[in-house]
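All protein chains but one are shown at their positions in the complex.
Chain naming follows the written order as A, B and C, and within any one chain the residues start at number 1.
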Amino acid sequence: MNSFGRMFRVHIFGESHGPAVGILVDGCPAGLPLAAEDFEADLERRRAGRRGTTPRREPDVPEIASGVLDGRTTGAPLLIRFANESTDPSAYDRFRTTPRPGHADLTARTKFGGWNDGRGSGHFSGRLTVGLVAAGVVARKVLAPIRLAARLIEAGGRADVEAAVDRALAEKQTIGGLVACEATGVPAGLGEPFFDSVESLLAHILFAIPAVKGVEFGAGFALAGMTGAAANDPIAGADGRTETNNAGGIHGGITNGNPLVFRVAVKPTPSLPTAQRTVDLETGRPAEVTAAGRHDTCIALRVPVVVEAAAAIVLADLLLLEQERPRVAPRDGAR
Amino acid sequence: MNSFGRMFRVHIFGESHGPAVGILVDGCPAGLPLAAEDFEADLERRRAGRRGTTPRREPDVPEIASGVLDGRTTGAPLLIRFANESTDPSAYDRFRTTPRPGHADLTARTKFGGWNDGRGSGHFSGRLTVGLVAAGVVARKVLAPIRLAARLIEAGGRADVEAAVDRALAEKQTIGGLVACEATGVPAGLGEPFFDSVESLLAHILFAIPAVKGVEFGAGFALAGMTGAAANDPIAGADGRTETNNAGGIHGGITNGNPLVFRVAVKPTPSLPTAQRTVDLETGRPAEVTAAGRHDTCIALRVPVVVEAAAAIVLADLLLLEQERPRVAPRDGAR
Amino acid sequence: MNSFGRMFRVHIFGESHGPAVGILVDGCPAGLPLAAEDFEADLERRRAGRRGTTPRREPDVPEIASGVLDGRTTGAPLLIRFANESTDPSAYDRFRTTPRPGHADLTARTKFGGWNDGRGSGHFSGRLTVGLVAAGVVARKVLAPIRLAARLIEAGGRADVEAAVDRALAEKQTIGGLVACEATGVPAGLGEPFFDSVESLLAHILFAIPAVKGVEFGAGFALAGMTGAAANDPIAGADGRTETNNAGGIHGGITNGNPLVFRVAVKPTPSLPTAQRTVDLETGRPAEVTAAGRHDTCIALRVPVVVEAAAAIVLADLLLLEQERPRVAPRDGAR
Partner (left out) sequence: MNSFGRMFRVHIFGESHGPAVGILVDGCPAGLPLAAEDFEADLERRRAGRRGTTPRREPDVPEIASGVLDGRTTGAPLLIRFANESTDPSAYDRFRTTPRPGHADLTARTKFGGWNDGRGSGHFSGRLTVGLVAAGVVARKVLAPIRLAARLIEAGGRADVEAAVDRALAEKQTIGGLVACEATGVPAGLGEPFFDSVESLLAHILFAIPAVKGVEFGAGFALAGMTGAAANDPIAGADGRTETNNAGGIHGGITNGNPLVFRVAVKPTPSLPTAQRTVDLETGRPAEVTAAGRHDTCIALRVPVVVEAAAAIVLADLLLLEQERPRVAPRDGAR
């Protein structure tokens, strides 16, 4: 469903062209300073407006409707809501019967018996990531001084991202991208055995970001072609520090004290200004559809801050969880 | 924690060199035929013994301790337990103080204050996947006639897997591999919006399999370098059928009726017959460690059936979940 | 935390004197008609204004911010928000240091390190039950034609509730009450074995209603004093119908097709117009406190509709859950 997390728990809601989108954050510790302006920098990084992003520009002013008093979190759930203002639902009417390839138009219709809000992908829209970013802002307060940094390292297969965007714009194409993220200052020992490995939890939320189709940790897919001698990270200190970081900071699903490193593959925006083959659901016959609406040439440009937010949510959750574990004195001097 | 799933729910337990490993399966529908011999084929696929796998060979006889009566599931939890027989814990003693690179020796020690069972990686061992395979056998009964097939398509970077294994054996190396999985007959409409996308759920459990470091769906990481025109799958029928399947059968996190396709990167076995650099935790000084114990040259050889089981668990869960959704008559003839 | 339910899942938020209260409902089936006016009747039953209730009167206009399109649920989360309008937080300032007996003033302060919103009990206020009532309205749409009816059968120990309220008003006292609830048309077979018995789930949410201190099913506490011959309900039909209903419609935690019957004990409003003994937290010395704010003489007057809503949430959850269970043909003609 629309919830994620165990201690630091987020519930997402809203539709692209409905009244609002946002997130409900439960389990946030009390006493953290929190104000609307804390959200501005991250929201700006996600906001459109740059070359290669959609002309839809939302003010994205967070309304904190609960959980904060006198500028501090109270321990009660935080409702953070963003009114949708720049909506234009009429543009989407015909996609009800001629679903757009690469979008959720048809799957959402199948799942919800046609009752889904299909306007601009409705609840399936990338618009909802504004809620993730907002939750990420809160999560970062929980996990300071851990630092998270994601960036777009490739677009359309090229490391020169700007050039790739320019070319896509010139060719009226859309392109995908590759986002790399690193978290430093992560303590060793986060993560849970087996099903709640750090990789499992991060991948779970990362694949919830619309357009993400691949996730790898450390050397990732390259490890499949390596030998053990090359892949293993020699241990360089009792604190878990390793000489290399092919494991991306995780062994046995548990953080090892090295930087957490992962990469995320973002597919190209499926909305194109050119005609694409689909079917007319009323007649069952082949049809063509051209994306109306306002879309990003390279949605991956806006993804890094969302990836950071997603990772922050997981790390906040794990950090709160870990602090719960009362220990008897460690065995054999283990820390 | 050690649980996964919402309707079809599995709880894993055991240690590599403890008395037993196994799984508790909750939420299995009543009335399914289930006998010990149903497990044999899949257990055999996971079992060691082939060239390139460990000499440890466990009989892996499933004991069904609850949840079955007269050869049928009763609707109560199924406890499936495998006694460990071929144990040799003494081989692992010295890894307590000289942790093996690439293993959970040090992270588990950190997390559990040194109280963890470190013998053969204990609860973190690949040995636990026998429980996953067992749950997968049950899950497949729930999701028939959906068919799942995973296979090793590359080892050590080569498509000729046997040759790769031979070379690794000759060179006293271990190698990783790439596992591809396809599910056919998957109905459209499975999966949940946002956090419980099909990709999220599959990746969650796949990354819980020891040694998995990357997961991609459909064209996966290649999508990051593609254009939208090339990446989009043209819709070929009102049933959701597409001309290509770059999306791997999933749009908006929901199955679209095409085959579900994903790939999993498996790192090389970290246990090597050659010395590796580590630290002595008692002195804090550099040390060397050589893997004792019995290990696989290419653990990826044994992973395909585990991947199928993991996917089966997710699909059984989603299938049971979907059947729950009572619908008013669909809108506009949507199915 | 602030969530409840498995398939039909509610997340509550808000504070008594903050900007808003409300509820986020996830898992509601798509296609149900839903409009603001559907909430009116139940909100009116909960609303104050009658003799014996608080002079605070909120308009309680539900804002449906997501999950509805063209008057139908879409399958996406429903955010139902109620702006607080009749707030007067200043009345509560001194309870920070002289906590009111019978309230959460001191426990909330302890739990949240003093960062909690203490104004009118903040997140612990009975004000939040407006969100429960709203979710109940949605839940009832899921579970039609099951009917739920709760009523106040005793106040201050008397069956003549009006007389009891009159006397309490005359004596400047507050009084508790006993609420009885019955659900008819409940199909047999709802509920889950062991931990998620129908009694467990109902009691869980009922005890979340502020002021509830006792819950009993069927003959309840009286059963402790009965013999088996008197307590057992003779089975009168293959449909599960019984001659008596001492079990309250539940055997083994599963509904048996008879009416679901339970009672809830509601304590008196702890806010009194007379002085009560407490401590001054700044000095540690004994002090007295008199409830300011606006309060109900008999909060139990407003509880029946909240009890119905709570029960509706559980039943909707169980009903959605049950429809998930695909069955092989039943054994021996069992239905």
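Observations, loosely collected:
Rule of thumb we're sticking to: a contact is a pair of C-beta atoms (placed from the backbone, for glycine too) under 8 Å apart; a residue touches a chain by one contact, two chains touch by 3 or more.
Keep in mind it's a predicted model, so treat the numbers as computed, not measured.
Looking at C:94, C:141, C:204 or C:294, the residue that reaches the missing chain in the full complex is C:204.
When the missing chain is restored to the complex, the residue among C:43, C:142, C:215 or C:301 that touches it is C:215.
Across C:45, C:96, C:141 or C:294, the single residue that touches the chain missing here is C:96.
Residue B:24 is the one among B:24, B:106 or B:164 that touches the chain not shown. Residue-level contact of chain A with the missing chain is found at 6-7, 29-32, 72, 75-76, 142, 193, 320-331.
Counting the whole complex, the residues of chain C in touch with the unshown chain are 1-4, 12, 96-97, 99, 101-104, 106-111, 113-115, 121, 123-124, 128, 154, 156-157, 168, 171, 173-178, 188-189, 191-197, 199-201, 203-208, 210, 212-229, 231-238, 240, 242-243, 246-248, 250-257, 265-272, 274, 276-279, 281-282, 284, 286, 300, 327-335.
For chain B, the list of residues touching the undisplayed chain reads 1-3, 9, 11-15, 18-22, 24, 26-27, 30-31, 65-67, 69, 72-79, 81, 111-113, 115-117, 119, 122-123.
The criterion applied here is as follows: only the chains that are shown with their structure count from here on.
Most remote chain with respect to chain C, judged by CA-atom centres, is B. Think of the whole protein's Cα atoms as having one middle point; the chain whose own Cα middle lies nearest to it is A.
Distance from the chain A centre to the chain B centre is 24 Å, each centre being the mean of its Cα atoms. Touching two or more other chains at once are residues 1-3, 12, 111, 113, 115, 123 of chain A.
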